[in-house]
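First, the structure itself, so that you have it in front of you.
Every protein chain except one is present and positioned as in the full complex.
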Amino acid sequence: MAQITSLREAVSGLIQDGDTVALEGFTHLIPHAAGHEIVRQGKKDLTLVRMTPDLIYDQLIGMGCARKLIFSWGGNPGVGSLHRFRDAVENGWPHQLEIEEHSHSGMANAYVAGASNLPFALLRGYTGSDLPKVNPNIRFVECPFTGEKLAAIPSVRPDVTVIHAQKADRRGNVLLWGILGVQKEAVLAAKRAIVTVEEIVDALEAPANSCVLPRWAVSAVCHVPGGAYPSYAQGYTERDNRFYKAWDPVARSREGFTAWMERHVLGTEDFDGFRRVLAESQKETA
Amino acid sequence: MAQITSLREAVSGLIQDGDTVALEGFTHLIPHAAGHEIVRQGKKDLTLVRMTPDLIYDQLIGMGCARKLIFSWGGNPGVGSLHRFRDAVENGWPHQLEIEEHSHSGMANAYVAGASNLPFALLRGYTGSDLPKVNPNIRFVECPFTGEKLAAIPSVRPDVTVIHAQKADRRGNVLLWGILGVQKEAVLAAKRAIVTVEEIVDALEAPANSCVLPRWAVSAVCHVPGGAYPSYAQGYTERDNRFYKAWDPVARSREGFTAWMERHVLGTEDFDGFRRVLAESQKETA
Amino acid sequence: MTTPASPTLDFTATEIMTVAASRLLRDDTVCFVGIGLPSTAANLARLTHAPDVVLIYESGPIGAKPTVLPLSIGDGELALTADTVVSTPEIFRYWLQGGRIDVGFLGAAQVDRFANINTTVIGAYDSPKVRLPGAGGAPEIASQAKEVFIVLKQSTKAFVGKLPFITSAGYLDGGDARERAGIPGKGPTAVITDLGIMTPDPVTRELTLTSVHPGVTVDQVREATGWDLKVSPDLKTTAAPEPQELAALRDLQARTAKAHGQSGGGEG
Partner (left out) sequence: MTTPASPTLDFTATEIMTVAASRLLRDDTVCFVGIGLPSTAANLARLTHAPDVVLIYESGPIGAKPTVLPLSIGDGELALTADTVVSTPEIFRYWLQGGRIDVGFLGAAQVDRFANINTTVIGAYDSPKVRLPGAGGAPEIASQAKEVFIVLKQSTKAFVGKLPFITSAGYLDGGDARERAGIPGKGPTAVITDLGIMTPDPVTRELTLTSVHPGVTVDQVREATGWDLKVSPDLKTTAAPEPQELAALRDLQARTAKAHGQSGGGEG
């Protein structure tokens, strides 16, 4: 049953070192504030799951929070590489990072299977790709009716899923809309779920058949307006494309990255603090 | 690509004798007008698929259109038995009816698998039930990761799916809302799809993330206001509960049923005609 | 309306069955509701002691709060009052199979001494004496809800020693047969009838009469049961419906009758 609480409390109470954690959001609604809070609290040995580990995971990986990454596309969308992710994979900095690599279809199906309490996902996939050669978790099963060979991959069942959404009501029911990605499945596949929201309202006023996560399917709801920044929340904020471009030089060097994280994340109390310091540093470079 | 056409043309052009046909709608949006048109055109040897073969399939079975029925719950909701369905199964009238029987979960998963172009559906199901003893299409597979035993049933892949929806636009894009049942999956699992609608509008004005079937996923759109009667279309019509109750005595005897179908369905040109004659016969019995 | 449970009582046998069933639902419970008696009992709970019970119907509504009882599993009232309406596959896949249902609330045509349910056929499957509607959602509700309540009227036709067909699993052959079959949920923890309440013996899992409704004798219950019904040494008498329970139930049924021209629903 959802508790309405601070993000600090939610991360500290619900995410343990060693957990499997999925922070989801497909370009839209990426829970950046929660990612920062995980960094601030120095969580360790996490198995991070995410279809598109973009800046949010570049930061978590570069800060040494991750032991393993399960993913399907790791880049800075529209810009290029994730330098911290690459440094971890290519050079083992700050430490070795185990990777389990899938296609988007595989990951999406694995979340669906997790939400459905199935041990594996069944799909037509990976045919002709070298991915099954490097990922022993891509196997093949036979249809008991036609004999066809189909791909099978383990379900994703995170200990904790974290998402950002537009609205919650005062009881903790959550509404999101627009580009939904795999968030509903990621929440329902997880043992615990943290949702940061743009606003908390008296009544959701959800249209028919919209994406609602009832309060009893969520562990914590945290009011963090703008908490997807530099990603966006449709109807509330715009994507800051400049930030994505500016991230590229920041993350290129270990020193530059570390200094940036120390000033903007470790040196701030919360996401509001981060936004204030970021505004200052953006003024400096402008 | 959707053609906007008459229901008569759609049924005559798209449904062939011997086809596997799913008319779906979960209490809400049952395509009764289309069912009548199938009866009027004397379609034969159909494999009828439907989770809840209620009055619409009682009529098709009693009129001899069906060779086989794939289903999970066959009753008159809130009233009792489907007498024509029972007479076919218990006594082979008007001829033998082959049945393939599932649970709702099985059927729902089989539609999902069909829409996903998978040969079979994977679910946790049927455990402890006698259904697998009487349905050879319920089998079990092993998880290649955990060794767990899971149920497997063949996908539903109809030749034609028929549904009723609230709205289409002039290009044939379809919008439905409220209780959605398995209609989207049933349409996407099928080779061809017929949609009857309450109204055809200039613009759908679909809310974010609503259930839209794009025109290129639909074969024919037919304007049949009230075409779900005695079922309903939320926002347009109300369910006629009296009709469901009145059906029970009509369908109890072969003679009563046949006379009713001859007068109300075979003796009418189309669904408007049916509604007119029904109003007359209701006045007589009132 | 059925006949009064006893000439001296001011409630009917159906009313106490419904009230007794509703009392088992606790607040904040997530309940997968069958249409008919289960739906009446679950909504009564919501309108009395369990305002935050979450009602899920297999047609798709999650968190339905109907003001009148639905006559069908897909009444518009369920959609209009729900927190959200999802597809039927999603209900079965993410919410039921996903392990998020606390209580499955089922009706039945027949039950046996181990609370297995038949809703398929009377007689042989291939040449049935009576073809019943079939499984519906029950096999997976019975196996995957964390626990199950069954509500039906008691008679020797309904309470039979051996079922012609097990549609939905209770405790199978009793003992640990259910666990051995790998069925996850706890199974039926109560069968509520118009005469009393039966609960499974903790070891044998055989249904045992643990409560009789006011004005009902143990012999009456045994006579309405198709096997030699065990009776708990600790037999209770069900508390009579409180005035506010009865008032809420009758209001609900009056509203329903006014809206629909009949009182609320049978199977399905």
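Every chain is named by a letter (A, B and C) in the order it is written, and numbering of its residues begins at 1.
The definition used in the following text is that a residue touches a chain if its C-beta (ideal position, glycine included) is under 8 Å from a C-beta of that chain, and two chains touch if they have at least 3 such contacts.
Nothing here was measured: the structure is a model prediction, and the numbers come from that model.
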Please provide the labels of all shown chains that the missing chain touches.
-> A, B
Option touching the unshown chain, where A:T5, A:T20, A:Q59 or A:N76 are the choices = A:N76
Out of B:G92, B:P214, B:G235 or B:P249, the sole contact with the unshown chain comes from B:P214
Can you name the residues of chain B that touch the chain not displayed here?
-> 1, 112, 115-118, 173, 184-185, 188, 204, 206, 208-212, 214, 216-217
Against the hidden chain, chain A presents residues 26-28, 51-52, 71-82, 85-86, 89-90, 101-105, 108-109, 111-112, 123-131, 134, 149, 178-182, 184-185, 232, 234, 238-239, 241-242, 244-245
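Here, only the chains that are shown with their structure count from here on.
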Computed distance of Cα centres, chain B from chain A, in Å = 41
Using the average of all C-alpha atoms in each chain as its centre, how far is it in Å between chain B and chain C?
-> 28
Multi-partner residues of chain B (at least 2 other chains) = 123-124, 178, 180
Multi-chain contacts in chain C, i.e. residues touching at least two other chains, fall at 79, 85-86, 93, 97
